[in-house]
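My questions all concern the structure below.
Of the protein chains in this complex, all but one are displayed in their positions.
So, chain A:
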Amino acid sequence: MAAEDLPSQFDVVILGTGLTESVIAAACSRVGQSVLHLDRRNYYAGNWASFTFNGLLSWIEEYKNQQELQITESEQEWRSLIEDGEEAVPLNSVDSSISNLEVFCYASEEEEQEEETKDLLTCPNAETVSEETNSDSTETQDTVTSDDVTESNVKVQNEENEDSAPKEQLHASDISEHSQSVEEKQPNRSPADPPAELQKKITYQKLLKEGRRFNIDLVSKLMYSRGALVDLLIKSNVSRYAEFKNIGRILTCRNGKVEQVPCSRADVFASKQLTVVEKRMLMKFLTFCLDFEQHPEEYQDYSEKPFSEFLKNKKLTENLQDFVLLSIAMVTQQTLTEEGLKATQHFLRCLGRYGNTPFLFPLYGLGEIPQCFCRMCAVFGGIYCLRHSVQCLVVDKESNKVKAVIDTRGQKIGCSHFVVEDSYIREEQRESIDYRQISRAVLITDRSVLPSESDQQISLVTVPPVESSGPAVRMVELCSSSMTCMPGTCLVHLTCSSSGTAQQDLAPVVSQLFHIPTTPGEDPSEGTGEISKPAVLWVMYFNMRDTSAMDSSCYSLPSNVHVCTGPDAGLGSDYSIKLAESVFHCLLPDEEFCPPAPNPEDIIYDGDAPQAEGRGFDESNDTEANKSQAEEEGTTNETNPENSEAAEMDSVAQETTLDTNPPSEE
């Protein structure tokens, strides 16, 4: 079914399906550009991808194989397609953005066979695994998934509701109402692990068998509820393709003890760790941060000094200084005051929109988000080919612009613009190399680091640097109702900017917070303190290249080639969204970036026109006709906002309905 040839001309060819590239694809396609979107991998989202457990094992396998592979290239094939006045710029065929990958399994292998030396990287045939899963009870899974349909509406509504509401301030009542409305839904929607299952040991076989229930992200990020990504999802209507869960709590690790960070007004008042004086102090400080620009006298003496010093000066207790610096502003000791204040303000402004914390997480993992934008692109006519790459660019010598690309099947495809993910660019095309690295660990554990009444919470844990100069480690603990891990487990992501290999950077934190069995399946010995920690069942360490510091001056490429850097180390995705927007404006300066997609219900098909008898089912391969039809559809199928007065009236009416329908039922 994939034997079809591609059209020979596109407005934009995009290589790589990471977040930035996918947003650009959707934005271009949305305004009527013809888009060809390719990825050399057999899955979407590149380094932003999420995998089932078995899928991740294959990804690891692939990585190992690639390390051994000697790249042999056959350039001759496409040489013949280069004409006079053209120059070829070859692209990378191998991705080297992942390094230092290490995997350790601590789950017992008992169940099926007796202990044997495990080759951790050899997973049993995926087919048998899925066979086995079939026999499993599917009831829980079904309930959860069908539930999600409604959950998404809940989320979107929450935000629309908020948007239309004039009050956007940090009102304690607001916050508690919101968090409650979300909380109330939790018990229903989680497949709440029966206590019996909790006690049952989870073996490696079980992880494989339930592998489909995992959606393990390569990149760990959260969405700021008023960040660029959430705003874009709402603005473009791409949010209709995804569902979200709010992050339930923010934790920090102080002196080896995990505790909750009070961040909203409600939290501060409810906190048991803070004294009354501290509560008042913190509230006063946070209220100041919300509109700190109004009170420059408070901080201008510190504009050249670190935020940490400013906090000290504000006479916050050490306790509170740590909370604000590490868990609310999430900056380092060296960050300057104004930046720290801005970060604190951003955090506070995001509070209360969807719940108790400023963050959302997409159900089924972050890897969903690029795919949602790809769907939007496809709906507006973008053509998608996975397992398909570009071998080289064809550059017109005279204008020094890319005029075509030659794909991996040897087809020459014309284009006006070429957008490409950084890892496809060869060293020869780089002017300067400014790589940083991100250290990542992914753990499957048997319970939460801070058990509470509801075990179905997503937690953000900020872990202070072990040495004062080191980077703070960010940990996200996902529960099974986030649809990223099997019931009875937690999926834990650790992220920091690298100073060494991922294992060197993160293993100390892992052993600080988790119990690592000395032999697979071993119980922690009593009285060591280990018993209170969650046990690690499986862990993977790797480094991912962080190219976010690179800009166009780092590449020697034609002006109509736009390079998208990969994921950065930050907690939000604002960097990638802003990059997508700036590339889009570079390509199409006069077009709007991701205007709202029309409601599918607004497009109707009318059968009154005479039917072309006999013609209807001819499988004619007249590509010219196809193309013109596609063009026609691409340009006319959307409702025009300017001249659809009736429609506008209607939506006003809609809003009225909304108002008469009080949100009290939520």
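Here is the rule we use: contacts are C-beta pairs under 8 Å (C-beta built on N, C-alpha and C of every residue); 3 or more make two chains touch, one makes a residue touch a chain; residues count from 1.
Criterion: contacts and distances are computed from a predicted model.
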The chain not rendered here carries, per UniProt and among "Cyclin-dependent kinase 8", "AP complex subunit sigma", "EKC/KEOPS complex subunit CGI121" or "Ras-related protein Rab-26", the name "Ras-related protein Rab-26"
Checked against the full complex, the residue among A:M281, A:I383, A:L460 or A:V473 that touches the missing chain is A:I383
Across A:C374, A:I438 or A:M486, the one contacting the chain not displayed is A:C374
Where chain A meets the chain that is not shown, the residues are 1-2, 4, 44, 130, 133-134, 136, 138, 141-143, 145-150, 153-154, 156-157, 159-160, 163-164, 185, 188-189, 234, 237, 239-242, 364, 368, 371-372, 374-375, 378-381, 383-386, 388, 595-612, 615-620, 622, 625-626, 629-630, 632-634, 636-641, 644, 646-648, 650-655, 657-658, 661, 665-666
